[in-house]
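Omission of a single protein chain aside, the complex is shown with its protein chains in their original locations.
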Amino acid sequence: MRALIVDDSRAMRRIVGRILEGVGFEVLEAGDGQEALGVLEGLDGPPELACVDWNMPVMDGFTFITEVRKRSEWRSITLMMVTTESEMDQIVRALAAGAHEYLIKPFTGEAMLEKLDLLGLLPTSTGV
Amino acid sequence: MTISPQAFTFVRELVRAESAIVLETGKEYLVESRLVPLARAAGHPDVDAYVADLSKRRTPAAMKQVVEALTTNETSWFRDSDPFTALRQNVFPALAKTRSNRTLRIWAGACSSGQEPYSIIMTALDTPELAGWKIELVATDLSEEMLTRSRKGEYSQLEVNRGLPATTLVRHFERSGLNWRINQSIRDRVEFRSLNLTRPFPPMGRFDIVFLRNVLIYFDLPTKRDVLKRVRQVMAPDGHLFLGAAEMTMGVDDAWERVPAGRSSVYRIREAITVRGSTCVH
Partner (left out) sequence: MTISSAPDEALVLAAIEQVWGSMLFASAEPWPTDRAADFGSGVQAQIELRGDWNGRLVLTCDSDVATQIAGAMLGLGPDEELPELDIHDAVGEVLNVVGGSVKGALVGTWALGLPGVSETSEAPGRDESFVVSWGDAPVYVQILPDAA
């Protein structure tokens, strides 16, 4: 499985990347929405998952998911916002625009894995 | 990087010896994520180095910390997910066919900070078969502090990130400063009470569903047996008992039978199954 991480912070991309690699994802990265669209264009097929920050330069994450949802060939991508934007209105907007899940920063690795479990993207279910 | 098989095996054996909880293969990421803070605090670059050091020194205090980190009160919403799927898809629809008064009574027997009873209510609201039904949920805990927290229904950002689908957050919560608060309409549906499972239960009536997850593991065998026997006495004969994934009634109280429910399983009182079985045949 492949995941695209879209975040302007290299540190955050590294943290999310490590969590995803830990459960078997091959990780691709982009620093803003525009770059991420370019990465998707260049792939032979869409990745299973995209983790998308909201506030980024050039193209923000909200615009990015709106663009992704316009393209039928990318319909299979599961979109998860991973952002510090945490107002109710913002979450509602992102879900309405096509995000499947929403993880608010700060988060722990376990919280991200539980979100992947909700999305059916974990090899095993969670819990002790 | 994930935890090495050697480190995982060491931690699994340690946790099994100390708590009787079995960490199945596939839980490596869980061990890793719970132990990272301990590894960092002890100055190790990663969990493997920390576990290697621990297995060499075997410091009792550090070993205890590891066991606690892996068995500590879980605070996720819809914890383990499968039991809640079973509730919505199997248990609620089955009971909905047999209760002409359109009322279900549920007991959450170790509610901790409230995520479990609130998850049960939110699941009931998502079950079409229960539309318009009355759900009476009694949630109990030994700790007054936990009951106070539960009644308030306020959770930190970190807590609402744990296993709660974003659509559910949006539907049933509101912001309260840095925190989130579960809506009053949900809070009002749960009655929180103090209760010690090891003592005789106060009058509570009969329950159709009992959640008693991850609490029996802390009791010795005679206490487990006694609690399970008294739970039977407050349950409807065709009621459903949910235990934790690592818990079983087998060899403890054989009046229970384990019945599959979706990807999870529930416990039913044995006589009830026989009676039900014979009525089904006709």
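As written, the chain order gives the labels A and B, with residue 1 at the start of each chain.
Methods note: contacts are C-beta pairs under 8 Å (C-beta built on N, C-alpha and C of every residue); 3 or more make two chains touch, one makes a residue touch a chain.
A quick note: this is a predicted structure, and the numbers were derived from the prediction, not measured.
*Asks:* Can you work out which residue in B:A7, B:L23, B:V36 or B:V190 touches the chain that's missing from view?
*Replies:* The missing chain is touched by B:V36.
*Asks:* Thinking of the whole complex, not just what is shown, which of A:D8, A:E35, A:E67 or A:D117 touches the missing chain?
*Replies:* Result: among the candidates, A:D8 touches the missing chain.
*Asks:* Which is it among B:E28, B:D82, B:E154 or B:D208 that touches the chain not included here?
*Replies:* Missing-chain contact among the listed residues: B:E154.
*Asks:* I need the residue numbers on subunit B that touch the omitted chain, in ascending order.
*Replies:* Touch with the absent chain occurs at residues 36-37, 40-41, 43-46, 154, 156-158, 175-179.
*Asks:* Suppose we count only contacts with the excluded chain; which residues of subunit A make the list?
*Replies:* 8-12, 14-15, 18, 55-57, 83-87, 89, 104-108
Rule of thumb we're sticking to: only the chains that are shown with their structure count from here on.
*Asks:* In the complex, go through subunit B and note every residue touching subunit A.
*Replies:* My answer: residues 1-2, 21, 23-24, 26-27, 29-30, 32-34, 36, 70-71, 74, 76, 79-82, 157-158, 160-163, 165-167, 169-170, 174-175, 214, 245-246, 263.
*Asks:* So in the complex, which bits of subunit A are touching subunit B?
*Replies:* 18, 21-23, 86-88, 91-92, 95, 99, 101-104, 106-111, 113-115, 117-118, 123-128
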